[in-house]
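Before anything else, here's the structure in question.
As you look at this complex, bear in mind that one protein chain is not there, while each of the others sits in place.
Chains here go by letter, A, B and C, matching the order in which they are written, and residues are numbered from 1 within each.
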Amino acid sequence: MSTYTEKIREIAQRLLKECRVEMVIGFRKGSVPMMNEPCFVRKPEEVDALVWDSNCGINLANYLTNRKEKIGIVAKGCDSRNIVNHILENKIKREQLVIIGVPCQGMIDKRKIVAMAQGEVLEVTESDGQVHVKTAAGDQTFDKKDVLQQNCSVCVHRNPVISDEMVADPVEEQKDVDPYADVAALEAMTTDERWAFFDDLLAPCIRCYACRNACPLCYCPTCFVDEAKPQWVGKSQDPIDVRTFHLLRAYHCAGRCTDCGACERACPMGINMRLLTKKLNKDCLDLYGWEAGLSLDSRPALDVYKPNDTNDSIL
Amino acid sequence: MPVAAQQRPERTRSREEFVQNPYLPYPVRIDDITVESEDRNLKTFKFVFLNPDDEAKFAYRAGQFAELSIAGVGEIPIGIASSPVEKGFIKFTINKAGVVTSHLHNMQVGDIMGVRGPLGNWYPWDLLEGKNVLIVGGGFAFTTLRSSIIYMLDPANRKKFNDINVVYGARSPGMLLYKNELIEWEKRDDINMHITVDGTKDPDWKYNVGFVPPITEQKAPPGDENSYAIVCGPPIMIKFTQPVLEKLGYDHDHIILSLENRMKCGIGMCGRCGIGRELVCKDGPVFTLAQVNRTPKEY
Amino acid sequence: MKRLLEYTGIESDRLQFSWISSAESTKFVKVVNEVTAKVKALGPNKRFVKKEAKVA
Partner (left out) sequence: MKVIKIEKSQWSPGLEKLRGAFRLIGPVKEKTWHDFQELAAGQMPDLAFQNTRLSPKSLVFPQSEIMLDYSLDKKDPDCNIPKMAEKDYSPRAVIGIRPCDAKALALVKMNFDTDEYQDPYWLNLYNATTFVGLACDAPCSTCFCTSTGCGPYHEEGLDVLLAEREDHFVAKVLTDKGARLMDSAGWSTALPDAAVLDQAKSAAEGKIVSKIETDGLAAADTMALHGADFWEDISFACINCGTCTFSCPTCWCFDIQDETYGKKGVRMRNWDSCMFPIFTVHTTGHNPRDTKLARLRQRFMHKLKYFVDKYDKGIMCVGCGRCVRQCPVNIDIRNISKLMNNLASEARCAVQGS
């Protein structure tokens, strides 16, 4: 991972020195374990702040929306797909960007480590596939593949789909993984079981909107949940209002979501609301053979009409 | 300090003591509705309290505001347009803009709703005694200024103040509030009215034509340690009137403003209307320009 | 949308889509009867309903 950091700093410094970009967006070291803070660097001498490790799960494409400057952006696989989506949806222009592609090796799920740690987690380091955790009650080591974020463990697009520079050779894509196994498991349940499952899943929600605000797809000036004239959904903790919010938020991501996991990572209550967006991703794949943000030349599935589109759900 | 503070009895900490729930509005009935502006977006509502003794509890000073409450729709903070010297009713002039105001504009005489207040502080009437008062108003922010003018012109109060000048402007003659009262005040000799409109094609328009700031510069008296200016209007008007007043010699703690901000509770608890340490709903809405300059411009 | 609602536990028969031009009155009658029959078969909706806010 440290070679990634050096390469990112070197590319960033060159881009800033040659004035090809006005700023580089990346991560800087966090002040608590397993956390990094998205930041921007404007001067070449400040590039040493940039780091890269397995705690860069927040999607940096979220910080590009409506920006006018020329920007260098560090982007792992899913980030790059969201950049493609941003360009297709006119939220940023391709010529504004110098994309520093990062072949991704998967991000750590801090909640898994906290659950398996004996005491309070004080420090987490990683070296060649192993994660070393220093806790208040002694040290522990885990295999990285056991502590990955769920979406990273089934990710098949680790390499950036679009980039101007690459920090390393592409990694080998995972083959023997079924990204939609969890969705299929839910589909197998009965209607009553599924209703109860989502009741339980969304119960802890405190309506803080971290899932919406961490997602690059959510850039509406006034979100439907904030609208007062007319008011679509209640603002209280009533379970039906909470469910309505999550249902409609997920529905707005249909055919656009890259399953980067930033929503689940940002949620203070650790809710796996990705189960909603992944169902829509699975449907888009089954019905239209579409995966979001793979190339700049094809329009998203729900944005284009083809004669052979399925209409089995229409009377 | 708001009037409620002086009457607050020595408090004990028992639970039942919270008889006065500050979120509970006084029930009122709409007694009269008059359309003020030609575009029908401004209406003055006259309310009467359903419980007569609520009126005494609602004793207010000119410059305060209240939360108009419609059950099932919401609340809106509106400056009190009626004057403390007018008894038996309270008046508010409402501009049709959002959810609650639009609903209110569709209500009829006789409908029941609620009023919560009086809220916020008021124009510093004790300080203004014996001083010259210049009132500069614009558009529909003239409500609390009407309350102030009627308060000052009341026979019991007029002699407390020296000369009173009023500069009040609106986009066109049809947009002026309280037109007949304006004509009455124009005729009086103990108040100098300078009514203006941004523009008009009406040939027999007898008063000024021009924006409020230039008219203020031409007609308003120079400022000195005995003169205060109360300014209330849209931010753009305040922004261009301030240098004019400075040129006329009004220094910043002689320029009094009534600010507007998003509000919900109106009693200084929900934390939304803050500008720096001050809360517009409780420490304001009335501030001197000197105070406003010491706080962040977040209104 | 039908598949998402079904997935989260609401019977898919409760939501129907149809393309009917204003000229196709017979199709409109057919679709309305069909949908009414299906919803009646399912009985009153108890899931996605908010009688009043269930809060403190």
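The working rule: a residue touches a chain if its C-beta (ideal position, glycine included) is under 8 Å from a C-beta of that chain, and two chains touch if they have at least 3 such contacts.
Small disclaimer: the values here were computed from a predicted structure and weren't measured.
Undergrad: Checking the contacts here: which visible chains does the omitted one touch?
TA: A, B, C
Undergrad: Touch as defined at the start, partner being the missing chain; which of B:82, B:101 or B:143 qualifies?
TA: The single option touching the absent chain is B:101.
Undergrad: For the chain not shown, which residue from B:44, B:165, B:241 or B:295 touches it across the whole complex?
TA: B:295
Undergrad: With the full complex in mind, choose from B:33, B:48 or B:73 the residue touching the hidden chain.
TA: Hidden-chain contact among the options goes to B:73.
Undergrad: Tell me where the left-out chain touches subunit C, residue by residue.
TA: 50-53, 55-56
Undergrad: Name, in rising order, the residues on subunit B that touch the hidden chain in the full complex.
TA: 2, 4-5, 8, 11, 13, 15, 17-18, 21-25, 27, 50, 69-75, 97-98, 101, 111-114, 235, 260-262, 264-265, 267-277, 282, 294-299
Undergrad: Determine and list the subunit A residues touching the chain excluded from the picture.
TA: That gives, for subunit A, the contact residues 30-32, 35-40, 58, 62-63, 111, 114-115, 120, 122, 136, 206-210, 212-214, 222, 226, 228, 234-238, 265-269.
The working rule: only the chains that are shown with their structure count from here on.
Undergrad: Using the definition of touching given at the top, classify the network of chains in this structure as line, ring, star, complete or other.
TA: Contact pattern: an open line, chains touching in sequence.
Undergrad: For which chain is the distance between its Cα centroid and the global protein Cα centroid smallest?
TA: Checking distances from each chain centre to the full centroid gives A.
Undergrad: Return the chain pair with more inter-chain C-beta contacts, choosing between A-C and A-B.
TA: A-C
Undergrad: Report the inter-centroid distance (CA atoms only) between subunit A and subunit B in whole Å.
TA: Roughly 50 Å separates the two chain centres.
Undergrad: Measuring centre to centre with CA averages, how many angstrom lie between subunit A and subunit C?
TA: That pair's centroid distance is 34 Å.
Undergrad: Under the stated contact criterion, what part of subunit C meets subunit A in this complex?
TA: 1-12, 16-19, 31, 34-35, 47-50, 53-55
Undergrad: Inside the complex, what are the residues of subunit A that reach subunit B?
TA: Touch residues, subunit A against subunit B: 228-229.
Undergrad: In their complex, what parts of subunit B are in touch with subunit A?
TA: Touching subunit A: residues 98-99 of subunit B.
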